[in-house]
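One structure is given below, represented as structure tokens, and several questions about it will come after.
The complex appears here minus one protein chain, its other protein chains still in place.
Coming up: chain A.
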Amino acid sequence: MYKKWLILAWICGLAGVLLTSVVISVSIGSARLPVDVVWRILLLKAGLYPDTLADWPASAETIVWQVRLPRILLAMLVGAALAVAGVGFQAVLRNPLADPYILGVSSGAALGAAVVIVFGWQSLLGEWTIPAVAFSLGLLTLFLVYRLAMVERGVAMETLLLSGVVVQAFLGALLSFFLSISDDRMQQIIYWLMGSFALKDWVSSWVVLPFLMFGWLLLFALSNSLNILSLGEAQAAHLGVSVDRVRLLVLTASTLMTAAAVSVSGTIGFVGLVIPHMMRLLVGADHRILIPVSTLAGSILMVWADTAARMVFSPRELPVGVITALLGAPFFAYLLRRVRRQRG
């Protein structure tokens, strides 16, 4: 159905946009470093610039190499993870409102983070306390939701969605409870909920990367099955797709990606909902294309959202979740109207 060159054009085009976005993003920041210094530092790190010509203060190198770049890389990975997880959830649940958080992964993670902050347990595992607790509770929540939806004959998707709603409501109530007793820590929790890439180093990216790679490869490998699944469960079963197995694999892969992303960056909304829809409107519903294209688009949106979060009220930083919604929603609305009009 698709011409090969068109697919290639989409992927190359988006990759080009992503590269440009990174180039721009790394060049600007609240510490007003001259652009040429930024690039000479990067060349130095790449071994293409002689040490002897380094005429910038040591702090400039730290800012570019230890603050800006790790943050941009992490934004790319998290954006990609959320977008692809969104594709996975939407395909399996066959619900346009599905996003990576629909089965409560983020609620569990958020509750974990809130508890750690309220009780001041940040030093138990050092800087990794909140991510570790958030990740485990996120996974636990999905397990709980899945278990709750399970009946003898397996899991019906409507039941799964509803049990997700139930568990989320309960966790949400617990979260509100902890917020209400958090006194002066409330702001910290709310900031975590809205998501941020501030104060993240390279390690955060190395933590997210394996989950992203594993989940991504699994979903991509299953993209044919996902295509068939979108015809309907009965048809898919007739065509020899083991529906239950595919669903479980996709849910697990998507959840792992989501939990890893959320645990390091907080619950950044909207990307996982909107990017898959947007890309489906642009390139169609074939998962073999949809998955790579959504990966790139998620990264692009997140890099820009984080750049805006850093720059709009500089030196103050906005929570990146605010920006993703502010950028994503209007663009999505525009796209929706345009495409519907063309087709209608």
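One rule holds in what follows: a residue touches a chain if its C-beta (ideal position, glycine included) is under 8 Å from a C-beta of that chain, and two chains touch if they have at least 3 such contacts; residues count from 1.
As a convention for this text, contacts and distances are computed from a predicted model.
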item: Chain not present in the shown complex, as UniProt names it (candidates "Cytochrome c oxidase subunit III", "Glycine reductase complex selenoprotein A", "Protein arginine kinase activator" or "Iron ABC transporter substrate-binding protein"); value: "Iron ABC transporter substrate-binding protein"
item: Touch criterion as defined above, residue of A:136, A:188 or A:230 at the omitted chain; value: A:188
item: Hidden-chain contact residue, picked from the options A:199, A:239 or A:329; value: A:199
item: Residue of A:68, A:247 or A:277 in touch with the missing chain, whole complex considered; value: A:68
item: Absent-chain interface as seen on chain A, which is shown; value: 29-31, 58-60, 62-63, 66-68, 70, 119-124, 126-127, 183-184, 187-188, 191, 196, 198-199, 201-203, 310, 314-317
